Structure formats: structure tokens, C-alpha cells
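Below is the structure I would like to discuss, written out as C-alpha cells.
Note that one protein chain is taken out, while the other chains of the complex remain in position.
In order of appearance the chains are A and B, and numbering begins at 1 in each one.
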Amino acid sequence: MAVTRYALTSDPSVSVEVVSASLACCTLEVQAALNSGALIQVPESDAGPSVIVIAGTVTDALVPSVIELIHAHPGSKVMSFGACATSGGPYWDSPPVSKGIDQFVEVAAYVAGCPPRPDAFIQAIQELLSKRVS
Amino acid sequence: MTKSFTWLQVDPADWRGKIGQLRNDGFTFFDFLTGVDRENVEGKQMCEVVVHLAKEDLSDSHFLYTHVHNELASITDLMPAAQWHERECAEMFGIQFIGGSASGESTKSLLRHESLSLPPLRKTTVLAARVLTPWPGGAEPQIKEDGRKVGNASRRRQLPPGVPENWLKQ
Partner (left out) sequence: MKHSFIALIEDKCTSCMLCVRECPAWCISLDSHTIDVTEEGARRPRKVNVLDSFEIDYSLCMYCGVCIDVCPFDALAWDEHRALVTTNREDMLLGIVELGPSGSS
């Protein structure tokens, strides 16, 4: 699992650790956002918040792994990136797909879209940072 | 570029025979095998199985299809490439391929989670979410004296597109 610390290019004094769970296509938009120039990679440190990005379809079979990942990063904020993670999205009627990760974990930010655009990811990070997530 | 396509319906009993014959006639390229739930074929709940075979240079190709209930003879000995396709068809459409690698003891689900007991691509497998969720399209604007719309009492009931009618009766 890639864990990297990023700062906003516009305000390098605030940084956030991004743990990205790449479960389906949405993750490409997360990667695009991380490499868009709006965020810069900074050295690892323990200071500052951490965000776990759940990007993609969460099947019932995957739920235990997602919970495990979140528990492995105590204190992290969870971002539900895209319609699948939030509600099942295009798979809302599919029996093996969970109907939203907020059924089993607390979600700090929901990002709408299928997929959301990379700008939406940056916006979500900015909002989480301005709330000074701890 | 394939130059010609031939569609041919065959009897399930002739499935292997016809495919073997085509193979001997040079249709050695197995493209795919899949199912199509036709729901109702002459009043019976049937599933179609389609196979596409072509000449190696793709100059000619055949689509063979047959209607079955839930069993068909496997062709994996004639066309080894059909193994994965038969397996997928077995898991998704609930068709048993007799004598093939997707039948008998090796039928461990690869694509389908154990919790799903019914073949998901058959229309008899009801998607509970589509039945339990009220369809917002059911409302019909209607004029009452006070100008407010009421349900869709008098008009023919609208049905959500793509949802088989019999699901809603259950």
C-alpha cells in the first residue's frame, strides 16, 4: 500500500499523508490528481493528518480488507472517492457489491462522480486540510 | 478482416457434431462462446448459447447458436480454448457443460462469490435492489381539481426499462 506525504503546492506548510486503496477505475483519477502539480511530495513525517482514499468498487468480499486497512491507520480520515465507494454507484443493484463504505466506517469526505475529476480530489484534500483533520 | 458471417441455429443434440464438422472444414479459430438469456423461446424459459468460430485467416466465420434449458454438451475436447468460456457461461448463466472441465468436481466458482447462489445473468435471478427500491419514474403528472398531481391511477403502469415485468409481481 503506497503511503506518501503530500503538501499543497499553493501552501506547502500543510501536508497530508495519502493512503490510496486502489480498488477500481477511480484510482486513475486519484493518480492523475497526485501527479497534477497541485500537490507536491514531501518527506515522510509523523506530523499532520492522514487520509485514506477508498477509490473504486467495494465488493462484499473486500469489505474486511478495507476495514483492516482503515484500522491499520488509526486517526486517519476516510475519503469516499466516487459513486462506487459511496453507494455502489453503477453497481447499486448488484448483489455482491456493498452499498457504501459508510455502512461500516466513518467517512470524512464524499466526492461525487463516476469517476470524479482529479480537481475534485484536490478540492477534497483542500477541504480536509482546511478543517485541520487530526 | 472477416469477409463473411454465417448465423446458424443448431439443435442441442447436434452441437458437438456441427462444431466438430466446422473444425474439420478449417474453422479452427475459436473466438468466443457465451450465453444470452432469451427468457422466452416458444413459451419456454430458455437460454441461448452462441459460439463464434472462424477460419484462421478470418476469411470466413460462423456463429452457431442453440437454445437450451440448463445443459449442453461441452466442446472443450474439440476446442480447448472454450474452457474458460464454458466456465464463465456455467457460472453466469447456470448452464452445465456436460463432460467439460467446468462440470463435475472441478466446478469451483472462479468468478462468482460463494454467497451468490443463483446465476447472476439469468433473468430469473431477481436483483433485489431493483425490486425493493421504489422507481422514481412511476409517478405520472395528472391533473386534479386542485391542480396537484396524484399517482398514476388510471394510466397504464409505467415499468422501469430493463426490469423484467415478472420481477415486480413477486
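One rule holds for everything that comes next: a contact is a pair of C-beta atoms (placed from the backbone, for glycine too) under 8 Å apart; a residue touches a chain by one contact, two chains touch by 3 or more.
Just so it is clear, the model here is predicted, and its values are computed rather than measured.
*Asks:* Have a look at B:P12, B:G26, B:G99 or B:P160 and name the one touching the chain we're not showing.
*Replies:* B:P160
*Asks:* Looking at B:V41, B:L111 or B:A139, which residue reaches the missing chain?
*Replies:* B:A139
*Asks:* In terms of residues, what is the contact footprint of the unshown chain on chain A?
*Replies:* Against the missing chain, chain A presents residues 83, 86-90, 92, 100, 102, 107-117, 119-120, 123-124, 127.
*Asks:* State which residues belonging to chain B touch the missing partner chain.
*Replies:* These residues of chain B touch the chain that is not shown: 133, 135-137, 139-143, 147-149, 158, 160-162.
One rule holds in what follows: only the chains that are shown with their structure count from here on.
*Asks:* Would you mind pulling out the distance in Å between where the CA atoms of chain A average out and where those of chain B do?
*Replies:* One centre to the other, that is 37 Å.
*Asks:* Considering the complex alone, what residue numbers of chain B touch chain A?
*Replies:* So the residues of chain B touching chain A come out as 113, 115-116, 120, 127-130, 133.
*Asks:* Can you name the residues of chain A that touch chain B in the complex?
*Replies:* Going through chain A, the ones touching chain B are 59-61, 92-96.
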